[in-house]
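Below is one structure, written out as structure tokens; the observations come after it.
Removed: one protein chain of the complex. Kept in place: all other protein chains.
Chain nomenclature is as follows: A and B, assigned in order of appearance, with residue numbering initiated at 1 for each chain independently.
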Amino acid sequence: MEELSGQNLNACNQCLKCTAGCSFVDNMDLLPNQVIRCIQLGQEDEVMKSKTPWLCASCFTCVTRCPKGVDLSRIMEAIRTLLLRQGKEHINLSGSEFKLPADAPQQLFVSGSRKLSG
Amino acid sequence: MAENNSDKNIVYYPGCTLHTWAKSLSDTFIESFKKLDINLHELSDWSCCQAVFPLARDNIMGLVPAARILIQAREHGDILTTLCSFCFNVLRRTNNAIQTDGEIRAKLNAYLEEDYTGDVHVLHPLEILKVMVGFDKLKSKVTKPCGNIKIGPYYGCQLIRPPKEMKFDDPEDPKLLDMFLESIGCEVVNFPFKVECCGSYQIVQGEDMVADRAYAILSNARKNGAEAIALSCPLCFYNLDTRQNLITQKYTDFSPMPVFYFTELMGMALGIDEGLCGFDKHKVDPGILLESLQKSSDTQEHVTVKNDQNKLGVN
Partner (left out) sequence: MKKSRVGVFVCHCGHNIARAIDIKSVMEKIRKYPGVAHVEDYIYLCADPGQKIVADKIKDKNLDAIVIANCSPNLHEKTFRDLVESVNMNRFKCEIANIREQCSWPHDQEREKATLKSVKIIESVIEKVKQNQELEPIRVPLTKKALVIGGGIAGIQAALDIANGGFKVILLERRATIGGKMAQLSETFPTLDCPQCIMTPKMVAVAKHENITLMTYSALESLEGYVGNFTVKIREKAKYVDWDKCVGCGDCTEKCPAKVDSEFDAKLSKRKAIYRDFPQAVPNKFVIDAEHCIKLTKGKCGVCEKICPAKAIKYDDKDEIIEEKIGAVIVATGFDLFGLEKVGEYGYGKYKDVIDGLQFERILAASGPTGGKVERPSDGKTPKDVVFIQCVGSRDPEFGMPYCSSICCMYTAKQAMLFKHAVPEGQPYIFCMDIRSTGKGYEEFVQRAVEEDGVVYLRGRVSKIYQDDDKIMVWGADMASGKKVEIPADLVVLSTAIVPAEGIKDLASKLRITTDEYGFLKEAHLKLQPVETLTSGIFIAGTAQSPKDITDTVAQASAAASKIMALFSSKEYIRSPTIARVDEDVCKGCGICVNACTYSAIELDTIKKISKVNEALCEGCGACAAVCPSGAMQQKNYTKKQLLDMISVATEDYDKG
């Protein structure tokens, strides 16, 4: 995960600034800082089954404010990438179960499918 | 630099959404730049930029489409511009990665037909207006100033972050869109949520999440005095305007707020054909605001928009 994200996870000193500024924490089962914490503790399983990486919208607020220069958005992407490469899509946007809003811009479909379906 | 820009080609990359869904964003931009005597060369036969910058270190393939666009642009000029914040983020970050990261540059060039070292400048139209045109000159070209319409400039995420790579503006209190709006005669309302995320593509996972974000942003803008929002990204427009009905359904205290692309306001101010603005495509009808604007601004009538829900057809 460190290799894929290019981030030194030991640099995170769990100050929680990422969590404090994240727009989506209300929907998350693991807080952003807890995602890093789990990896620090070797509990990658927890992270791989968490909803949190899928809820991260790559808004880069945490990256902008992290005092230690840790790019959490890249860590979230590393987790998604590992899952997607195992064939575990979060939402199959082109599948029959999913109905894209008819009034949506192409941009929504492209970005959403790249992040959530690989 | 403000002079002689008529012989300098600026290459325009429209991307997937601009000719169809966000047609007015593109049309008003092209027409406005004509009025400002800036030559745009629109790329033909372009491919998708992939919309999101690949964040996994080994995803070199993910950078190839953007790099190809940059190479294609190089044939026509040394400045590439694009309107959609997602495209802008992808193109600028890709260019930056090629310029600053030797490992990425080497790996990427192995996939490319031509070598590319990052020599194209990726500029946002707002940057072009500031640096190449100058806001003073823009102001002098305004024929129909926007009156005293109180606009909240909304930046969102992809335009400004991550700041180390985007180098667009102050990431916590950006001012470029503010300065632009001032120069076309708007009354700018600074609001703290101008850099908060609108929810992006997450509407596919749950409408509530996006409704909450949009509600927070628009309410915060209104609380600080804004009557409308100006922005630059089609997806932000979708979440804040097209799906504003989600907010009205969930939050009974919310009354609609018109949303504009910044280029629509620029077009109006420069006196282009109003039909290009595509206001009929806006879900929150900006009509009343615009009418009161164009009458005289001596009455504060348009402030009552928020109490006048019947006329603002939110569907």
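Heads up, the rule we're going with is that contacts are C-beta pairs under 8 Å (C-beta built on N, C-alpha and C of every residue); 3 or more make two chains touch, one makes a residue touch a chain.
If you're wondering where the values come from, they're calculated on a predicted model, not measured in any experiment.
**Student:** Quick check: which displayed chains does the absent chain contact?
**Tutor:** A, B
**Student:** Out of A:Ser5, A:Gln34, A:Thr52 or A:Ser113, which residue would touch the omitted chain in the full complex?
**Tutor:** A:Gln34
**Student:** Touching the absent chain in the whole complex: find that residue among A:Cys22, A:Val35 or A:Leu93.
**Tutor:** The one listed residue touching the chain not shown is A:Cys22.
**Student:** Since one chain has been left out of the picture, which residues of chain B touch it in the full complex?
**Tutor:** 170-173, 192-193, 223
**Student:** What is the set of chain A residues that contact the non-displayed chain in the whole complex?
**Tutor:** Chain A touches the missing chain through residues 13-22, 25-26, 31, 33-34, 61, 65-69.
In this section, only the chains that are shown with their structure count from here on.
**Student:** What whole-number Å value describes the gap between the mean CA coordinates of chain A and chain B?
**Tutor:** From the centre of chain A to the centre of chain B is 25 Å.
**Student:** Spell out the residues on chain B that touch chain A in their complex, using ranges where they run on.
**Tutor:** Listed in rising order, the residues are 15-17, 20-22, 48, 50-52, 54-59, 84, 86, 157, 161-163, 171-172, 195-197, 199-206, 209, 212-213, 234-235, 237-238, 242-243.
**Student:** Looking at the complex, which residues from chain A come into contact with chain B?
**Tutor:** 3-6, 23-24, 26-27, 54-55, 57-61, 63-64, 71, 73-74, 76-78, 81, 91, 93, 98, 100-101, 103-108, 110-112, 114-116
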